[in-house]
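Could you have a look at this structure, given as structure tokens, before my questions?
For this view, one protein chain was removed and the others were kept in their places.
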Amino acid sequence: MAILSAGVLLAVFAPIFGDPYATPVDGLTPTGLPLGVLTSGHPLGTDSLGRDMLARVAFGARASLEIAFISNITSVGLGVMVGLVAGFYRGWVEHALMRITDVFLAVPTVISGLALASVLGTGVIGISIVVTALYWAWTARVVFGETLALRRRTFVEAAIAMGAPGRTVIRRHILPNLASLIATIAAFNGATVVAVGSGLSYLGAGIQPPTPEWGNMLAEGQGAIDYAPHLLIVPLACVVLIVFGFVLIGESLSRRGAVSLQRSWLDI
Amino acid sequence: MTPLLEVERVSVHYGSFEAVTEASIAVEEGSTMAIVGESGSGKTSLALAVARLLPPGGEIAAGSVRVDGVDVTSLAGADLRRARGRLVGYLAQDSMAALNPVLPAGLQVAEVFATRDGAGRRDARRQAVELLAQVGIQRAAEVAAMYPHELSGGMRQRVMIAMALALRSRLLIADEPTTALDVTVQAEILALAAALQAEHGVTFLWITHDMGVVAEIAGTVAVMYGGRIVEQGPAAEVFARPAHPYTQALLETVRGGAEAPPKAPFATIAGAPPAGFIPPGCPFHPRCAHVHEPCPDIVPATVDVGPGHQAACHLLGGAR
Partner (left out) sequence: MARYLIVRAGLGLVTIAGVVLLTFVLQFSLPGDPARRIAGPRASPEVLATVRANLHLDDSVPSQLLTYVTDVAQGDLGVSYIRRRPVIDLIMERLPATAVLAVGGLMVEVTLGGGLGLWDGLRRKRSRGLAAANVVLLSIPTYSLGFLLLVVFAYRLDLLPLGGGTSAKELILPAATLGLFGVPYYAAVVSESTRTALSASYMRTAVAKGLPRRVILRRHVIRNCLSPVITLAGLDVAIYLSGVVFVESVFAWPGIGQLQEQAYNELDRPLLMGTVIVAAVVVVAFNLVADLVRALVDPRARVEETG
């Protein structure tokens, strides 16, 4: 688990200083067909236009991960804020915020993602906004539920009864208890966000070619499966690995919280 | 006549922790024995052991339990399942947790008839409703369709009793069934138990920490402390002539209130019952007012102090 979180970090740093190749490297175009993996000079082969796959994947990492991180932070951040405020202050604030959350939860993500993308355009910022808009509500709902539960706990009621201002109570009592939940959410959300971001690009809604991004590379790769399977496999492996990394982090985080030593009565 | 329940030197362990050590009791058919003690005294573990309902992790490490002549401790597998309910019924303390929240109350009683007697659904339901009425539930047919969380504590407890009656167990273990109820309801349940015993000859093993309950329903009583039975005998005897310092102190805490002059301090037993660790020798010695030399080291032997009345204390003579 820790190993793959390191893997995630590695992928982040690699493109930034690892591969200063210009993307459309007019590389060696062989007899019209892309080069396979492990050709000298092109460890991951080339694509149908002769561009080096390693470079494309590395830059694709940058694009995909940029979207992923930005969207993750904003969506979790927004979600936490909304959920927290709604759960803590209750009353009409809760109703208003929760209705808004419901709206965003009601529409299937990709369907509205396409709709939003048509409006907001492509590009890293655009897609990040789209993904954020799609996923903040999920976090908000979960955080809301947990805040409600926490708020009913005696120590919180005691603090409120003592006249502590809302903001202090939140800061000192509620947030620390939410921390592990938020971390878990962030991990799983990260996984989802990467998948969705690539997914939108795959459908043509996100980063457009020729800019490399794992999603659109996947789309290209599908077409070439017969003669150059590595065009699909390489970016796919990247996406899977990154998502896998996030999921593992999320799993290990969530397991640390709940240690249930439940035993079955059927065993007696 | 052989007692319905014979417990001989039973020890119950949870891993390395001895919850019950060498407990022996005997209960005659149609009577009520109360096992009384504070929390952690081992009374519940003993009860669960008798019912073969120890949770995973608990085991009967020594001794034997015979119900109606059957050695319950050696049963396993299908024999155990068949014996369950038929020989020993268990009435839990927390009726809310003991009833399945997604099934109607009546069904939980009726399924006994369905599985054991092979009764059809309608027939089983009819019998269940009859039984619910018998235990004092008004409008039994309506209640049968209701869910546990819709019923009051007292009604839930009656449902549990109905379930136990449906099983027609030879022995009914009541594990503090009235502790969570308010006093008026408690009185009703106790009255119900007495009536059932009078009409149907039900044998009760009643677990409690409340001496008042003991006084009201018990024919015989066994006092437990630190996993051991420190005194047992006919209730009247034990109340009149308590032999063990712990029993004496217990009775003092109950009696002191009514008879003592106003503003007299409550009688209490100094210290706290053992938790997680049982003192060597006589388990009561750290809190005993009469503690002397052999107490911390040697476990006192059980001696007779009256007709059918025994206690284990060095003060009574006869060390091991």
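Each chain gets a letter, A and B, in the order it is written, and its residues are counted from 1.
We take it that a residue touches a chain if its C-beta (ideal position, glycine included) is under 8 Å from a C-beta of that chain, and two chains touch if they have at least 3 such contacts.
Everything numeric here is computed off the predicted structure, so don't read it as measured data.
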| item | value |
| --- | --- |
| Residue among A:Ala68, A:Val82, A:Val156 or A:Leu218 touching the omitted chain | A:Leu218 |
| Hidden partner interface residues of chain A, rising order | 87, 90, 94, 99-100, 102-103, 105-119, 144-145, 148, 191, 195, 198-199, 202-205, 218, 222, 225, 232, 236, 239-241, 243-244, 247-248, 251, 260, 262-268 |
| Chain not shown, touching residues in chain B | 51, 53, 55, 81-86, 89-90, 92, 94, 97-103, 108, 111-112, 115-116, 147, 149-150, 163, 167 |
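By our rule, only the chains that are shown with their structure count from here on.
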| item | value |
| --- | --- |
| Centroid spacing, where centroids are CA-atom means, of chain A and chain B in whole angstrom | 57 |
